[in-house]
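Have a look at the structure that comes next, please.
Missing here: one protein chain of the complex. Every other protein chain is in place.
We just call them A and B in the order they show up, numbering each chain from 1.
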Amino acid sequence: MNKRRLWSFNFTTATLVLIPAAIGINYIGKLFAGVLKLPLWLDSIGTALASMLSGPVVGAISGAINNIIYGLTMDPISFVYALTSIAIGITVGIIAYNGRINTLWKSIIAGVVVAIVAAIVSTPLNVIFWGGQTGNVWGDALYAYLIAHAVPVWIASFLDEIVVDFPDKIATMIIAFLIFKGLPRKLILLYQSGENIEKLD
Amino acid sequence: MAKTLSLYVERNTFIHRVDSINKILYVLVSVAIPLILPYKFVAVLLILISISFLLLAKVMRRVIPLIEFSVIILLSIVIIQGLFHAGNKTVAFHIARITFYKEGLSYAFTLSMRVINILLAFAILVLTTKPSELIEALVKKGLSPRFGYVLSSALQIIPQMMSAVGSIMDAQRSRGLETEGNLAVRIRAFFPLIGPVVMGSLIETRERAMALEVRAFNSREKKTFLNERQNLRSDNVIRLILFSILSLSIVLRVLL
Partner (left out) sequence: MKKVVVENLKYRYPLSENLALKGISFEVEGGEFIGIIGRNLAGKSTLCQALVGLVPHFYKGAYSGNVEISGMNVLENNISELSKKIGIVFQNPFTQITAAKLTVYEEIAFGLENMGIEIKEMIRRIEYVLHLLDLEKYKDRNPFELSGGQMQRLAIASIIAMKPEIIVLDEPTSQLDPQGSEEVFKAIQSLSREGITIMMVEQKIEKIAQYADRVMLMSDGEVVDFDVPQKIFLRDDLLNYGVQAPVFTRVCRSLNIKNKNTGLYPVTLNEAYELMVRHEHNRS
C-alpha cells in the first residue's frame, strides 16, 4: 500500500511542515474538549493523523515535539509524557501501515490498542511523579478508592489511567479516521509518493 | 491566544543574559542531583537556589500560573497519600475523624519537592529565554536546522490555527450551531467546528512546503545566522560550575 518504508527517517519538506500542523490539531482538539466540556482530553488527534499520513516516525516526532512545546510554554511536567505521545504515534503508525484504518470498526479497535499502549507507558510516569495519580478527577477518585482497599499501587494507577484513556483514545481514533476520510487525495498522495521520478516517453 | 507561544518575560537581568544552553544544563543538573543524592534537604536546597535565581531575574510573580495546575494535583496527592498510602502505620494527626499518616505524608512531600524542583528549574529557562534564541543556540550547537525550523514555526503556526478556530466557532455559532446542551448536542457540534480548520491546515502544509523549498530550505551550504550572539566569558564559567557541582554530587554519592 505505502511505497515508503515503515521506519523511514527520510523527512521530506512536506513531512516536516506536517509536524507543526499536527501539533496545532492536538491543541485544537484539547481546546474543543474544554470549550464543549467533553470529559475527554482529545489532545492526540493531530499525532494520530500525522501517523496515518506519514508513518510512525513522523507521528512519534509530532507527539514528542507537542509535549516539548507544551512543556516549555504551559506545564513543564508535560515533557516527560512525551514518551506517551511517542508511543501513541508509533502505535497508530504501525496499525495504519499494516491494516489501513479505513472503516469505523477498525478505528475503534485501533483506539482500544492505543489506549492500552498509552496506559502502559503512562503508568510508570504517573507513579514516579504523582504517586500513581493522573490529575483526572474520576480516575483519581477511582485510584483513591482502590488503594484505600489495599489494591497494589501499580494496578490502581493503571486502572486510573485506563479508565480515562479508553474513551479518550477511542474517540480520538474515530475522529482521526473521519477527518482522514475527508482529506483530498492529492494531499494524501503528497505524503505517500514513491521516491522516484519516472522517465516519461 | 498570544501571537507566539512563549512565556518569555522581557527583562534586563544577568539571568536573562546567560546563554540558553547553560540554562538547559541547569535544568538537567537540577533534575539529576536529587536523583543522585536522594536526601530531602538536597531537593529543598535546589528549590531555594532556583527561587533565588527567579528573584534575581525579577520573574517570580510569573511563576504562579506556570505551576498552578501541578500544585493542585500535588495537594490532592498529599491528601490521598496521607490517608491511603500502602505503608501507612504511624499517625501524624487527625482532622475530625479522618486520620493522616506520617508515611503517606512523607512520601507525598518527597514527590512534591521533586515536582516543584523540576518546575522551578524549568521556569528559569522558560521565563528568561526567548524561544527563537534557544532554538538558534541549539541549531548552532548541531541540531538540524530543518528541525530548528519545525520548532520555530510551530510556535507561531499553533496560535494562528487557534485564532482561526475562534473565527470558525463564531461563524458556525451565528449559523445556528448549538454548542451548549446535553452531551449529544455537544458531541455533534464538534465536527463542523474542527473540520474546516483541520482540513485547511493540512492543505496549507503543501503550499508551505513548496514555499520553503524555493527559499533554499534544503540547501547543503553551511548555514549562516543573521543574529550573532557574543560569547560571554561568564558562559564558560557557568558551564564549569555546573559540571563541577554535578561531579561533586556523584563523588559524594559514591562515598556515602
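Please note the rule applied: a residue touches a chain if its C-beta (ideal position, glycine included) is under 8 Å from a C-beta of that chain, and two chains touch if they have at least 3 such contacts.
Just so it is clear, the model here is predicted, and its values are computed rather than measured.
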Residue of B:H85, B:R114, B:R186 or B:R208 in touch with the missing chain, whole complex considered: B:R208
Residue, one of B:R11, B:K40, B:K223 or B:R253, that touches the chain absent here: B:K223
Residues from chain B at the interface with the omitted partner, ascending: 3-4, 132, 145, 149, 152-153, 156-157, 160, 204, 207-228
Missing-partner contacts on chain A, residue numbers: 13-14, 20, 185, 189, 193-201
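The criterion applied here is as follows: only the chains that are shown with their structure count from here on.
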Contacting residues of chain A [partner chain B, same complex]: 11-14, 16-21, 23-25, 27-29, 31-32, 35-38, 45, 49, 65, 68-69, 71-77, 79, 129-131, 133, 135, 140, 143-144, 147-148, 150, 152-153, 175, 178-179, 182-184, 186-187, 190
Interfacial residue positions of chain B with respect to chain A in the complex: 5-7, 66, 69-70, 73, 76-77, 80-81, 83-86, 107-108, 111, 114-115, 118-119, 122-123, 125-126, 131, 146-147, 149-151, 153-155, 157-158, 160-162, 165, 169, 179, 183, 186-187, 189-191, 193-195, 197-199, 201-206, 208-209, 212-213, 217-218
